[in-house]
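Shown here: the complex without one of its protein chains, the others still in place.
Moving on to chain A:
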Amino acid sequence: MSSGLDKNQLAAVLQVLKKYNLKGTEESLRKEANFSEDIADQDSDVSSVLTGYKSDGDPDTYVLSYMELKRFVENSLDIYKHELGMILYPVLVHMYLELVYNGHSDEAVTLMRKFGPEQDFYYQDDLRKLAMVTRREHMNGNELTDTFKSNQFIIRMSRDTLSLLKRHLSDKKASVLLNIVQEHLYFDMYEGVARNKTQIDATSGAVGGEARRQDNKTKVYYGIPKVPDIQILSAPVDEEEDNQDNQDNPDKPKKKKSKKDPLLSKKTKSDPNAPPNDRIPVPDLKDNDKIEKLKALREASKRVNLTTDNLPSCCCYTLLNANHSVCCAEITEDSSMLAVGFNDSIIKVFTLVPQKLKAMKSADKLSDVNIEAEDVLVRMMDERSGESSRALCGHNGSVYSVAFSPDRTLLLSCSEDTTIRLWSLQIWTCLVVFKGHLFPVWDVKFSPHGYYFASTSYDRTARLWATDQHQPLRIFAGHFSDVDCVQFHPNANYIATGSSDRRVCLWDLTTGNHVRLMTGHKRPIQTLAFSVCGRFLASAGTDCRVLIWDLSHGHLVAELTGHEKTIHCLAFSRCGNVLVSGGLDCTVKLWNFTKLTEETSSEDVNISHNPDVKTGDTYLVRTFQTKNSPLINLHFTRRNLMIAVAVFDGMAT
């Protein structure tokens, strides 16, 4: 170990300590190492150790060594060519950053001008962002350069290809190249044949490279657990227990179900992939919830199963006079209410059924209500207060997402003002303001069972909250860029997040770890939807494609193309046979999901390899165009009627 390097490293450590104001530690380390203040003043050396960009090598050699690498890739055998080609982009990026960091802006620009445009189309966005950075100061706090600096770019490569590459690198002794490959690239080696261009393109495009095999090894309980029987008859329920929301109460007393109701008796046998019922603690169901569940089951029995011969009807709700002012819309599970978030901080709730939106009676009048009465919930509402729409004011910025609680008494909203608010839909006021995110909150979703909810933000984290805790229960960090959308798995044990780093991630709520990491999107992801069976995840966004992922291994199954502009909403029919997508191109597309899953399950799955991705529009069943009205939400009612929410854009005509 050379003493120079040692000193540099020591200085770097000291600087970090200084930065975080850990004086005691700093001093004792200084004393121990016999390290005086004046030696530490070689600023540039120190920070280069911190960032990993050392200033060695002549700036002129970069172009040459890149060209040499390129030539090597092009001249290699066809089967290895494409896999080897994968290293060109990260090498170019790091060469550029090194040059910029060491003050050779002109050389950096020349390098980028020369080789930037020939990179794959899905890297161009990032290259453009990088090209903005032409000086070292610009790298400070820059999201993208930070990501490249502090994370290794992951490349999956077959054993043969990798050994070929290694041999080349050791032969050439090209120090610049070797350094970059060692410091900033991570090769995830696999046994088998090298992949071709289509296979590579399918899964590349994310900011940090592809997902490692390690990332997708954990078992995921993607099944849907057997629904615990619902007690319909008003058996004595402990009111006290309801208050202890957090308490784990897994063992539902399995009461004899009433034989009269055949709905409840026909339950399929439990799914082998389902998580145990007590994996996530959930508060007990109240009487009211049980009645609601029962109602839902009854409705579901009247459901029409959709097939290609039996397509859904779609009712479209168009918001008028709302040019460019609507940010989001959400419909309750029972399709009775619609909440719309506006960019002027207001949330509006519309009723979609004849029942008006009523408020609770005032306190003194509430005391007159007979608590023992069967219909106490109805009685406590003020009949005269019914309105067809109500506004909720409180936010101080655009409302980017709204979510109803499953029992329809609560509404969550998140906003540019960095807060999440919980509103009561009985007294129509704000109940809680959840502060925690320091930057605009993009998305919020309620868990399917209520109580928990998840949010995602500009601050690159997703968080899990409970309605009765003012601080997050879990913080899911790991995305390299904004987390744009979140979705709860139907079994409420996982959440999926989609991010501007073009990766979809599945997080386990109990451990807080990511259990699936899926790459393949080429642009930010805007919306996610889990299939009804829980095994598949659909994601879509700015790249105008819907990608279907198999959660059992984290593989990309299909790529549905056809949209022309950003897709903002996805929904599965209640029977799970149809997937619908809608977006800014004013079209709703119906996809045949049954066909897709049948074809998928008939194939034998190689765990380490992504199967061939099904592409094209062979699964497209129908396209419906709206009249200048971009779609912002899609929903299926319990009976499988499709509901679309669109905003009429009067300016476009």
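Note that in this section a contact is a pair of C-beta atoms (placed from the backbone, for glycine too) under 8 Å apart; a residue touches a chain by one contact, two chains touch by 3 or more; residues count from 1.
FYI, contacts and distances are computed from a predicted model.
Trainee: Have a look at "Alpha-1,3-glucosyltransferase", "thioredoxin-disulfide reductase (NADPH)", "Transcription initiation factor TFIID subunit 6" or "Postreplication repair E3 ubiquitin-protein ligase RAD18" and point out the UniProt protein name belonging to the hidden chain.
Mentor: This omitted chain is identified in its UniProt record as "Transcription initiation factor TFIID subunit 6".
Trainee: Which residue, A:D482, A:D508 or A:D550, contacts the hidden chain when the whole complex is considered?
Mentor: That would be A:D482, which touches the missing chain.
Trainee: Among A:K23, A:R71, A:R128 or A:K166, which one is in touch with the chain left out?
Mentor: With A:K23, A:R71, A:R128 or A:K166 as choices, the missing chain is touched by A:R128.
Trainee: So one chain is hidden, and I want to know which residue out of A:S65, A:S500, A:T519 or A:T637 touches that hidden chain in the complete assembly.
Mentor: Going through A:S65, A:S500, A:T519 or A:T637 one by one, A:S500 is the residue touching the chain not shown.
Trainee: Specify the residue from the set A:R113, A:R159, A:K217 or A:K295 that touches the hidden chain.
Mentor: Checking the options A:R113, A:R159, A:K217 or A:K295, the one contacting the hidden chain is A:R113.
Trainee: So which of A:L14, A:L69 or A:L319 would be touching the chain we can't see?
Mentor: Residue touching the chain left out of view: A:L319.
Trainee: Touching the absent chain: which residues on chain A qualify?
Mentor: 109, 112-113, 116-117, 121, 124, 127-129, 131-135, 137-138, 308, 310-328, 338, 340, 342-343, 348, 350, 389, 397-398, 400, 416, 439-440, 442, 458, 482, 484, 500, 524, 526, 542, 565-566, 568, 584, 588, 590, 618, 620-628, 630, 632, 642, 644, 647-648, 650-651, 653
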